[in-house]
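A single structure is presented below for examination.
The complex appears here without one of its protein chains, the remainder shown in place.
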Amino acid sequence: MTEPDVASSDATNIGLQIRRDGDEYVLNGKKWFSSGALSQRCKVLVVMGKTNPDASAHLQQSMIVVPKDAPGVRIGRVPHVFGYVDPGGHPEIIYEDVRVPVDHLLGEEGGGFAISQARLGPGRIHHCMRAIGVAERALEYMVRRALERTTFGSSVAHKGLIQDWIAESRIEIDMHREYVLRTAHLMDTVGNKAAATEISGIKVAVPNMALKVIDRAIQVHGAAGVTQFVPLAEMYAHMRTLRIADGPDEVHKMTIARREIRKYAPDFRMQGPASPSGEPQVFMRP
Amino acid sequence: MTEPDVASSDATNIGLQIRRDGDEYVLNGKKWFSSGALSQRCKVLVVMGKTNPDASAHLQQSMIVVPKDAPGVRIGRVPHVFGYVDPGGHPEIIYEDVRVPVDHLLGEEGGGFAISQARLGPGRIHHCMRAIGVAERALEYMVRRALERTTFGSSVAHKGLIQDWIAESRIEIDMHREYVLRTAHLMDTVGNKAAATEISGIKVAVPNMALKVIDRAIQVHGAAGVTQFVPLAEMYAHMRTLRIADGPDEVHKMTIARREIRKYAPDFRMQGPASPSGEPQVFMRP
Amino acid sequence: MTEPDVASSDATNIGLQIRRDGDEYVLNGKKWFSSGALSQRCKVLVVMGKTNPDASAHLQQSMIVVPKDAPGVRIGRVPHVFGYVDPGGHPEIIYEDVRVPVDHLLGEEGGGFAISQARLGPGRIHHCMRAIGVAERALEYMVRRALERTTFGSSVAHKGLIQDWIAESRIEIDMHREYVLRTAHLMDTVGNKAAATEISGIKVAVPNMALKVIDRAIQVHGAAGVTQFVPLAEMYAHMRTLRIADGPDEVHKMTIARREIRKYAPDFRMQGPASPSGEPQVFMRP
Partner (left out) sequence: MTEPDVASSDATNIGLQIRRDGDEYVLNGKKWFSSGALSQRCKVLVVMGKTNPDASAHLQQSMIVVPKDAPGVRIGRVPHVFGYVDPGGHPEIIYEDVRVPVDHLLGEEGGGFAISQARLGPGRIHHCMRAIGVAERALEYMVRRALERTTFGSSVAHKGLIQDWIAESRIEIDMHREYVLRTAHLMDTVGNKAAATEISGIKVAVPNMALKVIDRAIQVHGAAGVTQFVPLAEMYAHMRTLRIADGPDEVHKMTIARREIRKYAPDFRMQGPASPSGEPQVFMRP
């Protein structure tokens, strides 16, 4: 879904064109952060583009399956994440007059936005669950290191400030875990749409919390903390991407705010009537 | 329990003496933040003092019931909280050679610390539950006011920064509510002792969260926010005391840190061997 | 300037009418936070109102001198500030068909906005200078109290977390003092208009910093910190108003952002073309 040239959290910004030509669709455009696409095991690409640019904001997009070896598909730049290069990569992929049979379309024309939403809710909570685990692991690293090192006459674990970090981390992890569990329970019982505030809430809150815990763990490790000899810096870099992927924090918070405001003003609109892209949606409502 | 002249979060600091003399106990000392004691309906005072100053740290204290009109009981200073004066007050009470029959002792000599713990766990969660409600109310005030006021061409509710505050507040309230509910569940199912980390955790986290939400609501109200015409400033003042009452944040976090560190170093001690007051306990372990 | 019924940081919101009638102006409207107006020594009121509601955004307002005992001037509600009642008060004042001679107008019709700006720049830095002093005083209270109290075997001043608060406070105070001094130097050498970013910057930064320092000092004092027996809670309440008075933080930051963005996009406008109130100004540009 993500494109290098536009802010992709707004689905109306999508620039890749999918044009029907007889029994085929023809794709032209660019994507990046196509995670895993450099892997040998990756054979097909699921591409979001615009089939219906004149339709209303959330009916313009379609999703289509493209064989990675189709003519016109070309790997572009390979972004690092901080200095890390993942095995499968997150490459840029250029689509130039790529032709695929019409039966490669997922669902119907204009159904791409709805499809994305069906995937993104569960995707987000899965990231959050893993982030809780990452934070727990970082806290264990923090405590173990604090017990090993001694400065100015006592172990680092005896320093009041470090104890405060440990306690704050425990509180924050436990609290966020409950919030994730609550959200999972809502998704199971009332569905993704009714749990939209909570899904956005954990999406924003959990990675930010994990970053704080990891950052403290790095600091307790001193110079080692930023190196490859403990996993903390790499955890940090990965976790940092989660504040951007699947809708940046700020867009999720806009959708939460809108729902909160509408409790008291049901007709409240986020933008003026002339907004070309409709209300912010962050690809979520099923 | 609280005394004006010492840091009362450390139970070994308590200065009020309870000395046995025949069939009576004789009390000498000072307390304050004896909440509600100015009310006509208050007839007895439950006083924590030292009956056994030479016993080990948590067996020195006893609790005793003192009639408010006993000779030697005197109301001292009446503290305000910020500029507010509660009806029942939080007065200082001076005990000067106050005599009460021995059967007024609660439980046994040296059992005061244990009694305090039986009350404080439930007391803390009750404060947190109410704080969640206060934060919800502040958020409603925030949103309603943001909808009413207009600046620079749009309602305050249309400002992106204010929307961010609203969303942050919703996320924080929901997350803390789950943490409180989890703690209540643990208290019901495994008991206060096993839930000690969570009780301390909510005790620290919830009032701090509520203060943030209330502060944002004040800001959205402009000058009105600090006045008596909306309840926000008074909410703030009351909530601010919860970071101090029943053990300040910092002491609770010390106990959380100790438990976390001991997962990896079971014999870890917070202080050196010479510490006169034992490990920090914040009046909690049953 | 401040009115209870509108967000007064936007000068176009001002509701008090000043209508010419022969040799007199007739005032109708309400103000509040007219600080000091309850004092016996207060004899005249300087009132901002609209003489030219159809003029462009910053030429609608005028300032006029009104004798406090003029017929039609009436004291309304008297706001508290976090429960505190200042001697001179910050009363609401109702103006009902109040008549004053035309020569009581300050400057010319439509010049009220410009007059307010001439005062507010210096007014803001004066508040900031005092806030630095308040923060210094709070830090001294914090350190002295930390030295006096003992918990769990050592003085509070020996706790690593409290030391961290002391150091953070010293750093923050010193840094903000330099920022204020720099701003004063700019006001003296290049003038208020060229120093507008810095004046708004200190207006936002310094009270927020002082609040943090005072809040830490309160916490170190335990229960005493929120009472009248140390000046900290009252300092806090007063300092909290400075985030609202003379333009709330958020409006000042809007003006800073606009200047920063215009370095790269000189024609950037904060609002759409239809904005009725012009660009945000927070009563500042001379």
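As written, the chain order gives the labels A, B and C, with residue 1 at the start of each chain.
Assume a residue touches a chain if its C-beta (ideal position, glycine included) is under 8 Å from a C-beta of that chain, and two chains touch if they have at least 3 such contacts.
Note that the structure is a prediction, hence the values are computed from the model and not measured.
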Visible chains that the absent chain touches, using the contact criterion stated earlier: A, B, C
Listed residues A:G29, A:G112 or A:G225, member touching the removed chain: A:G225
Residue in contact with the excluded chain [from A:K30, A:K159 or A:R182]: A:K159
Of C:E109, C:E234 or C:E250, the one touching the omitted chain in the full complex: C:E250
Omitted-chain contact residue, chosen from C:V100, C:V204, C:L232 or C:A245: C:V204
From C:Y95, C:F152 or C:Y179, residue that would touch the chain that is not displayed: C:Y179
Sites on chain A contacted by the missing partner chain, in the whole complex: 2, 4, 6-10, 13, 32-33, 77, 79-85, 149-154, 156, 159, 161-162, 218-219, 222-229, 233-234, 236-237, 240-241, 243-245, 248-251, 254, 270-272, 274-280
Chain C, residues in touch with the chain not shown (by the definition above): 139-140, 143-144, 146-147, 157-158, 160, 163-164, 166-168, 170-171, 174-176, 178-179, 181-182, 197-198, 201, 204-205, 250, 252-254, 256-258, 260-261, 263-265, 268, 270
Touching residues on chain B - with respect to the absent chain: 159-164, 272
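As a convention for this text, only the chains that are shown with their structure count from here on.
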Chain A: positions in contact with at least two other chains: 160, 163-164
